[in-house]
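Moving on, here comes chain A:
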Amino acid sequence: NGQGEDTVKIGVAGAHSGDLASYGLPSVKAAELVVEDWNAKGGVLGKQIELVIEDDQCKPEVATNTAAKLVGEQVVGVIGHICSGATKSALGIYKDSNIPVISPSATNPPLTKSGDYPNFFRTIAPDDAQAKLDVDFAVDTLGLTKIAVLHDKGDYGKGFADFAKEYLDQRSNVEVVVYEGIQVGAVDYSAIINKVAASGAEAIIYGGYHPEASKLVGQMRTRGMDTIFISDDGVKDDTFIKVAQDAAEGVYASGPVDTTSNPLAVKATEDHQKKFGEDPGAFFLNAYAATQALLNAIEKAGSTEYDAIVNALRSEYVETPLGNISFDEKGDAIGVGFSVYQVQNGVYVELK
Partner candidate 1 sequence: MLKLESVSTYYGNIQALKEVSLSINEGEIVALIGANGAGKSTTLMSICGVTPPRKGRVLFEGEDITHLSSEKIVALGINQVPEGRRIFPYLTVRENLDMGAFLRKSKTEVQRDLEYVFELFPRLAERRHQQGGTLSGGEQQMLAISRALMSRPKLLLLDEPSLGLAPILVQQIFKIIRQINRDNNTTIFLVEQNANLALKTAHKGYVMETGRVTLYDTAENLLNNEEVKKAYLGGA
Partner candidate 2 sequence: MNLDYLIQLTLSGMTRGSIYALIALGYTMVYGIIQLINFAHGEIYMIGAFTALIIATVLNMTGMPGVAVFIIAMIIAVVYSSAYGVTMEAMAYKPVRRAQRLSALISAIGMSFFLQNYVLLAQTSDFLSFPKLIPQFAFLEGARNFLTSTQIIIFAVTAVVMVALTILIKFTKIGKAMRATAQDKTMALLVGININQVIAVTFLIGSAMAAVGGVLISSHVGQINFYIGFLAGIKAFVAAVLGGIGSIPGAVLGSFVLGLTESFGAGYISSDYEDVFAFIILVLILIFRPAGLLGRAQSDKI
Partner candidate 3 sequence: MSNTVLNVENLTMNFGGLRAVDDVSLSIKKNEIVALIGPNGAGKTTFFNCVTGVYAPTEGKITITPPEKSSEVINGLKPHKITEKGLARTFQNIRLFQNMTVLENIMIGRHCRLKSGILGAIFRSPATREEEEKLIHESYAILKKIGIERYVNDLAKNLPYGAQRLLEIARALATDPFLLLLDEPAAGMNPNETRDLVDLILRLRENEDVTIFLIEHDMSLVMTLSERIYVVDYGQLIAQGTPDVIKQDKRVIKAYLGEEVHA
């Protein structure tokens, strides 16, 4: 497994082209930044780290080939994949080849909960956890009773929305007045917005990512609708505020605890600015954390053996932009607390 060579190879896999490239490319940059840092400090286990970057276009069928390629390249671990679907199809191959995988973004709950993939870890919360947090917040904190649940029909967005609806349905005095998927990439959302308005919903809980969210919020606010907007960590991204601008004010979104002030996060973002001349994109910090966790585990394990790395991942804590994290038995990150944020004066502010 990569030993005996003079470098340690790490795979980075995800959507690097096609419609979902914007979720995959930031993780490449994150991995590059972390590896640059480590290599500058002497690498891992005394060897330089080499990245093997492979595109899977978020397609399960391509992902199996990508995985086979990475296995052939003898990587010791993989950062990725980006989409849950592609991850699931690739995991079988990594599992049989004893390669640990850390995804920055694959949020589908069964990936960890099913126990099918002992080699899988992630630096992001599964869909259900956030859904619960958001529902509790909406019902208990804000005291809402009529809620519209929307999603983007994707595995992440719909997964989240399904859980949100399930939790809402368990509550007695809350009514889900609209439950629907919206068309990603559509040129206009006024039909669904009108529908929400007509339903009398006090709030929208939205499962999906920031581009759609900012279109929705933007169009709602121009129409003078002030329906509360609550979403997931796909939206808890600074890009959302920058794109939606004024309309973002007041929007709630759940996300990992306390990231903006985390010095590592600040540094990562600054490094990105310095190197690439722009702000990082989606899941950048998650990928940054994943890479650090993997390298740290290798270092701590003192070996590139599968068992050693996996043990280290489960036992060793590591300082990342997401906080001081480790992984539980199933592969979900420990130490990434989740809380609800609100956009206030153009920044996400954590609500304690």
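As a convention for this text, a contact is a pair of C-beta atoms (placed from the backbone, for glycine too) under 8 Å apart; a residue touches a chain by one contact, two chains touch by 3 or more; residues count from 1.
The set was built so that all candidates are chains of the complex that A comes from, given by their letters.
Since the model is a prediction, treat every value here as computed from it, not as a measurement.
S.K.: Chain A in this complex: which of 1, 2 or 3 touches it?
M.R.: 2
S.K.: Per the contact definition, I'd like the list of chain A residues that touch candidate 2 in the complex.
M.R.: Counting only chain A, the residues touching candidate 2 are 17-19, 21-22, 25, 153, 180-188, 190-192, 194-195, 197-198, 210-211, 214-215, 218-219, 222-224, 239, 242-245, 278, 281-282.
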